[in-house]
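Excluded from the complex is one protein chain; the other protein chains are retained at their positions.
Letters A and B mark the chains as written, and numbering starts fresh at 1 in each.
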Amino acid sequence: MSDIKERSPNQLMIFGIIGGLLGIYLTFLLPLIGDKIHGTIGEIINTIAPVAGALGAICAVMWGADAVRRVAKYGLGTGVPSIGQIAMGMGIIAAMFGLAIVKKNIIAGPIVAVATASIIGFIIGWFAQNVIKMKIPVMIRCMTEIAASGTIIIIGFSAAVAGNFEFGNIVNLVFDNGIMLVVFWVGAMAILHPFNACLGPDEKQKRLLYLAGSTGAITMAIVGLAAIMTLGASGVITMLLGIVLWLIFYKKFWDEVYNDASSVVGTGLIPKTEA
Amino acid sequence: MVAIDPILLHILLIAISGTLICTAVHFIPVGGAPAAMAQATGIGTGTVELAAGSGLVGLITASYMYANGPAPGIPPSMVMVLAAGAMGSMVMLASTMFAGSLVYAYGVAVPFASAQVKKDPITGERQDLYMSKGTQGHGLPTICFVSGVIGAALGGAGGGLIYYVLMQIYSPYIAASAAAVAGVFTMGVFYVNAVIPSYGVGGTIEGVHDPKFRRVIGKDVITSFFVSLICGVVAVFIAQGMIA
Partner (left out) sequence: MVLDLTMSMAILALMGALATIAGCLEDLESDVGSQSNPNSQVQLAPQMGFLHRIFNKAISGEPISNGLSAVIGGTVASVLLSAEFYPLTAIVIGAFVAAIILGIFATTSYAGRVASQTRFKQPLYMDIMRYTTPSIIAHNFIMNFCLVAISYIQYEILGYPFTIPFLALIWGISAGAIGSSVGDVHYGGEREFQNREFGCGLNTALSGRIVRKAESGLRNSIDNVWFCAKFGGPATGIALGLTVFFSSWPTTIWGYTWKAIGIGILIVVVFIVLNRFLEINAKNAYGPYKEEKNETEAKA
């Protein structure tokens, strides 16, 4: 419906990239500040630093979910989920590359990863459009966006588990114990579920974005639970904050459902229709 | 013969394994949602997930084969790992298709029929007579079954091959974590290469005898080869990053 005001793709893209990268870099910058300030405040800053990564990832989830929405509206022939899978497939390859290649300059890692993901996404989008001939006008742009958001999600949540985004550290704390798989899979679910769950002729962006926030927050809570194993106190904060955020977004989503649904009834017979 | 640089060989092998996975998806007879309603021939699920489901079981068997070499610390030959992957994958898909056939035969009570060919190329039986009204065939005729098994073998071997190559690349640098990193990377490559052909086939394909097979396999394989080549380059660069 065109009369409803929607967030533009560019707005969401800026929100996703800036918010995502800001969150990821805060996991790196906050400990620098925290180490300067001695005593309790410094410790608190160090403890909450990894939480920022997860918050950044939620921004990217909302962006990715909207990109999925734009491309999947055309009908992909294989259902919505496949695009979430390919997003995370590209995302994980690019994230590993970006974080590993920079060696000692770890500060450049996330940017290199996002750039790599965009290139891989662009190439796959280009092939899908021009070689496989899918005839979806937004294919190339959305594939690029989805790959980039997938990478931010993976790095953000990994940083929340590992405490920073240094490759060796991530290998030890996220790959070795298999937590990468939960980041990979639940992250994919977080960006594909909102559109998949709201699919239908009366789908609305606002409801979808609230749902994206909710799935992102669930992922954050699970990642927080996993981070208790690796980081201790930071994990507890990530998990609790994730649950609080989830409650907020879930409530908002239900408000929208009550607004949008034809009727919400406790129970009852099937209304009479022509059929 | 010119000796190939090992790094180049690794990249090429990853590209080949990605292509194998892509080819595998074309072989597996998948009917998507219509097949679940006995409305189309094939297995009643999505292309990506079935290829992934069988290929990843292959990955489990391949990785276990890799871990159980002839002597501790020495992995078995590459062909052995590939064969183990293919075996696990084939067993998974064969038992799935067999149980699916049970449901088609005794739950929905339809004889198996393919819509794309008039006669089954293997058994030579008429197909069109057994197709119920308003459907595109149903069930899993022998040709679909055999095609699916071949596809599963290719997919399992492809997954096993990436895993093998990545273990060769990463083990020298991060011995303890190599399996985890290689496994996750394999999964990433696997999904990318399973989704690409599913866009090509548009969600449904009956197998090797389907006219669609010849129509789309060329361009899908080219796409997959190039994308996997990039993945291979990326994989080697990740190893460079581990040296530091």
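Basically, contacts are C-beta pairs under 8 Å (C-beta built on N, C-alpha and C of every residue); 3 or more make two chains touch, one makes a residue touch a chain.
The structure displayed is predicted, hence computed values, not measured ones.
Though it is not drawn, the left-out chain touches A, B in the full complex. Within the complete assembly, A:192 is the residue of A:45, A:192 or A:220 that touches the hidden chain. Touching the chain that is not shown, out of B:90, B:161 or B:174: B:90 (per the contact rule at the top). Where chain A meets the chain that is not shown, the touching residues are 79-81, 84-85, 176-179, 181-182, 185-186, 188-189, 192-194, 196-204, 207, 211, 214-215, 218, 222, 225-226, 228-229, 250, 253-254, 256-257, 260-271, 273-275.
Contacts to the hidden chain, counted on chain B, fall at residues 32-33, 35-39, 43-46, 49-50, 52-54, 56-57, 59-61, 63-70, 76, 80, 83-84, 87-88, 90-92, 94-112, 123, 125-126, 128-135, 137-142, 145-146, 149, 179-180, 183-184.
In this text, only the chains that are shown with their structure count from here on.
Distance from the chain A centre to the chain B centre is 28 Å, each centre being the mean of its Cα atoms. Chain B contributes residues 32, 46-49, 52, 174, 176-177, 180-181, 184-185, 187-192, 194-196, 198-200, 202-203, 216, 219-220, 222-223, 226-227, 230-231, 234, 237-238, 240-242, 244 to its touches with chain A in the complex. Touching chain B in their complex are the following residues of chain A: 76-79, 81-83, 85-86, 88-94, 96-97, 99-104, 116, 120, 123-124, 127-128, 131-134, 167-168, 171-172, 175-176, 178, 180-181, 184.
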